[in-house]
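Attaching a single structure in structure tokens format; questions to follow.
A single protein chain has been removed from this complex, and every other one stays in its place.
Right after this comes subunit A.
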Amino acid sequence: MQREVGSLPLAPALRARLAAAGFQTAQELLETGPCGLSKEIGISKEEALEALQVVRQECHGDAARTAGGSGATRKFTALELLEEEQAQGFIITFCSALDNILGGGVQLTKITEVCGAPGVGKTQLCMQLAVDVQIPECFGGVAGEAVFIDTEGSFMVDRVVDIAAACVQHCQLIAEAQQEEDHLKALETFSLESILSHIYYFRCRDYIELLAQVYLLPEFLSEHSRVRLVVIDGIAFPFRHDFEDLSLRTRLLNGLAQQLIIVANDHKAAVVLTNQMTTRIGQSQSTLVPALGESWGHAATVRLIFHWDNSQRLATLYKSPSQKEATIPYHITPHGFRDVQPPAVTQNSEGTEMNPRKRPRREEEKQQQFQS
């Protein structure tokens, strides 16, 4: 109850007036009451009542938390968090090397940022993830829905159809190979139409629309509670051109990042952002670095950088709280985002690599192919 007035979430003008009137702690405010308060600092009775409600909420929240309940603060011991993490799934990318360096796939409740030069495959990965998040649990997925926020207009539905068809086919092969009850049942609902109908697409044309969309996300997600992936394809684009006030841009971007973390945490969703690259000119050479500045680098929990090495596409894990830095090659096929096939192998013309968590059934798959 000894909460200082300066630390309460009130409007700055109101806070300034309260400080000038000599109020120091929340206790004093509550004792004065709305009529006394409106007289002392010269605001209307309704405003005083509103302010006191906010104060009361904060103080009751504090009291409830001190009394031993966890209340509204998200407070856990590390052991509880460990158990929670171990039970959490990942969104696989169908490229097992990438899944490996990410520690199993794209993590839920974290923000993953993908940076890269134009044409290297960022939007392809986003579309692949929007399909992969819907894989039923018996096949190793998280059975969720996806929100796709597009700022650049690079979302091609025909491409998503190709990727989704390949994914459904892959799951069908597994189901036929393993012949389990729940696999076949899951396949009934996992079809092209259902995949496409569970990707919620938003098109934002400038940064104000993007900010509005992100701030409206919590409401949307509470109505659609099965959403497990939010993709923002092109977070750099609306913020890079025509922004005169750079400090305002930093402020908006950081507010956006915090809002996305809250969304990811509260709704157990993975947030994937794509960023562009810019050139930093040093003394002797110039390097390609992710756009939007130094402070934006702290927004994402996991950062992947896609780049070219002659004609091979490479993915580098640049920032991760739990995995080592590593670089792997990947491939983009007509079926989507895939591993690079090692040269020695395979009569398997699809080029799909199995997820390491699924039991390998390559021999039976090959037999299936020869038979069919």
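Keep in mind that, in the parts below, a contact is a pair of C-beta atoms (placed from the backbone, for glycine too) under 8 Å apart; a residue touches a chain by one contact, two chains touch by 3 or more; residues count from 1.
Quick note on the criterion: contacts and distances are computed from a predicted model.
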>> When one chain of this assembly is omitted, its UniProt record names it as which of these: "Cytochrome c oxidase subunit 4", "Thioredoxin-like protein CITRX1, chloroplastic", "DNA repair protein RAD51 homolog 4" or "Origin recognition complex subunit 1"?
In response: "DNA repair protein RAD51 homolog 4"
> Which of A:120, A:160 or A:264 touches the chain that is not shown?
Replying inline: A:264
>> Given that one chain is not shown, which residue among A:22, A:42 or A:118 touches it?
In response: A:22
>> Considering the whole complex, not just the chains shown, which residues of subunit A touch the missing one?
In response: 2-4, 6-9, 12, 15, 19, 21-24, 28, 58, 61-62, 65-66, 68, 73-79, 81-82, 84-86, 109-111, 245, 247-248, 250-251, 254-255, 257-258, 261-262, 264-265, 280-282, 287, 293-295, 297-301, 303, 305, 307, 316, 318-319, 321-322, 324-325, 327
